[in-house]
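The complex is shown incomplete by one protein chain, all other protein chains being positioned as in the whole.
When the chains are written out, they are named A and B in that same order, and each has its own residue count from 1.
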Amino acid sequence: MFLRNAWYTAIWSKDLHDEPVARTIIGDDVVLYRGASGKAVALEDRCCHRAAPLSRGKVTGDALQCGYHGMTFDGAGRCIEVPMQPMVPPGAQVRAYPVAEKWSTVWIWMGDPAKADEAKIPSLPWLSSPEWKLTPGYMHIEAAGQLLVDNLLDFSHVIHLHPKTLAGDPREATTPVKTERSAEGIRVGRWMLDFEPAPLFAAAGGFNGRIDRWQFANWRAPALVFMDVGAAPAGTGAPEGDRSQGVSVWSTHMITPETETSCHYHFGWARNFKLEDEAMSQLIFDGTLATFLEDKAMIEAQQKKLQGAALDGLVDINADTAQLQARRILAEMIARENAAN
Amino acid sequence: MFLRNAWYTAIWSKDLHDEPVARTIIGDDVVLYRGASGKAVALEDRCCHRAAPLSRGKVTGDALQCGYHGMTFDGAGRCIEVPMQPMVPPGAQVRAYPVAEKWSTVWIWMGDPAKADEAKIPSLPWLSSPEWKLTPGYMHIEAAGQLLVDNLLDFSHVIHLHPKTLAGDPREATTPVKTERSAEGIRVGRWMLDFEPAPLFAAAGGFNGRIDRWQFANWRAPALVFMDVGAAPAGTGAPEGDRSQGVSVWSTHMITPETETSCHYHFGWARNFKLEDEAMSQLIFDGTLATFLEDKAMIEAQQKKLQGAALDGLVDINADTAQLQARRILAEMIARENAAN
Partner (left out) sequence: MFLRNAWYTAIWSKDLHDEPVARTIIGDDVVLYRGASGKAVALEDRCCHRAAPLSRGKVTGDALQCGYHGMTFDGAGRCIEVPMQPMVPPGAQVRAYPVAEKWSTVWIWMGDPAKADEAKIPSLPWLSSPEWKLTPGYMHIEAAGQLLVDNLLDFSHVIHLHPKTLAGDPREATTPVKTERSAEGIRVGRWMLDFEPAPLFAAAGGFNGRIDRWQFANWRAPALVFMDVGAAPAGTGAPEGDRSQGVSVWSTHMITPETETSCHYHFGWARNFKLEDEAMSQLIFDGTLATFLEDKAMIEAQQKKLQGAALDGLVDINADTAQLQARRILAEMIARENAAN
């Protein structure tokens, strides 16, 4: 059901310390921690002795000690200490998952460790670059991750669901989008010229008059969406490539399925303006959080009417093109992976 | 399991406005709303596009617009607007349910629309007549509707479960009832002559001494019970037909199954005395609510010990006669309906 040979976002790097964190990822119960050496580790969150969650244990050096009987495991999942006996019995180990830290994010590889190639982590430099200021967040969503991907590849809902933040001009309801498929994934977006600014953009960009606004969402399998969005005063040359009068944001959405009907949602806006302005960071964080909570409420309500993320019996419309392409690509990848096993 | 070709109470008319209301009725998720023309509408509560609950949308004129992507449906369930495209794709519609408004109540027909005949709505004129004053209420019950019907057709439990409101004289425990079956349904009841009044009747009727009391419950398929109950000072001729010295109430109970183990309960006492007396209305509403909450608690506890409303392995007693007849009539109706499909 899920693509296993893939890098998934496990947690923001800033949120991983020497306290173990439990997180279920594509159905596997995982415990994450950062050892004394600073390296992030991901293990099966179930002691091989009596099944206690290792996330109730404690980090000792680079190892993790079970909080129940004290079995201790190194970062490769090997048991290195057993209570009240000197020898470690055969088979005493838990699964370890390849982990990589890049773009301020801890990534976990859920499939065959031999295939874990850090070069396959998508390029998201704005998450860690000093030229961009990131306002990161996390929420748990009681809906299939695919429903959130669908949401992010769709611009038609913005004017209905986010009138207070992201929607500003009634023409947004009818401005067409263009969907492109590349070797890497999907790109869908549009320009909106001489439009009224949306409230959050007006506040962030300090726009008084009309703007030229752009929205381009990129999807990468299995469940990553990053958007090049922004606005400049109308007629200042943005569509032709001069964004110098405007503001740019990489609206980044890392979705990690938890179960068939729930997911982890790591989100963040990276902006290229007023980098040191704390009030601006707060404004953007609050505005995006409010927006994403609107999505969460709708998607969770939607989930209750669906089996997983299946669209059986539903009617597609033109605005669904990007999401349907993304679903098809992912389904093919999963089918290939299952066929190879 | 449920009778589909039947009128069910969907909501009190007074509670339906231009805000959509979600209600599951015999297993179907339904959204109810009142359009600009004043007409009540009932649609499938699931957008045909991406399954969002239409009850999260908004009423626009007589239509309902989905709150996610803006698909809009008329009162017949036809999609009349699609975001970002001029044409409505084929098959874009949701189920619409026949609705009728009568006796201060919105009724919904859950079966074949061609068979929806408003003349089949039971006659409950006291719910809307100026000669009666209604104190209506609603509660959700986590038990099969049939368990509540059983309760209402049984007088033996009153003295055990409702000693503070409806029971007044120890002889109520042994006064026999008479059950009659007619073409329309079931009638069960009794007279209790020269009895001590029950607390709620004593307060409502202002009785100081003994009374002649009557209780006659009528059942109509699938799940409606209305009772002719009341009391008059003992010996003033009520049993012979002169109720002029007493007080009368139509205790009305409209039960709508939600799932196999839950139901909607619309209840109301319509009285023929002190029609304008607000304190009396409050007294009666509070007293009936307290009583029905006692029933709710017991029935919900009972449900946990049962599979649906099945009585397998249980022992019947004489006091169960009316409920067993009602169950048999309904089971025959459902069997006939299923056989015809």
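Just so we're on the same page, a contact is a pair of C-beta atoms (placed from the backbone, for glycine too) under 8 Å apart; a residue touches a chain by one contact, two chains touch by 3 or more.
Not measured: the values here are computed from a predicted model.
Within the set A:Ser37, A:Gln85 or A:Ser244, the residue that contacts the chain not displayed is A:Gln85. Of the candidate positions B:Arg78, B:His157, B:Arg181 or B:Arg210, contact with the hidden chain is made by B:His157.
Of the listed residues B:Met139, B:Ala234 or B:Met298, the one in contact with the hidden chain in the full complex is B:Met298. In the full complex, the hidden chain is touched by subunit A at residues 29, 46, 48-53, 56, 65-71, 82-85, 89, 91-92. Contact between subunit B and the absent chain runs through residues 150, 154, 156-157, 159-161, 173-177, 298, 301-302, 304-306, 311, 314-319.
Criterion: only the chains that are shown with their structure count from here on.
Between the CA-based centres of subunit A and subunit B the separation comes to 48 Å, rounded to the whole angstrom.
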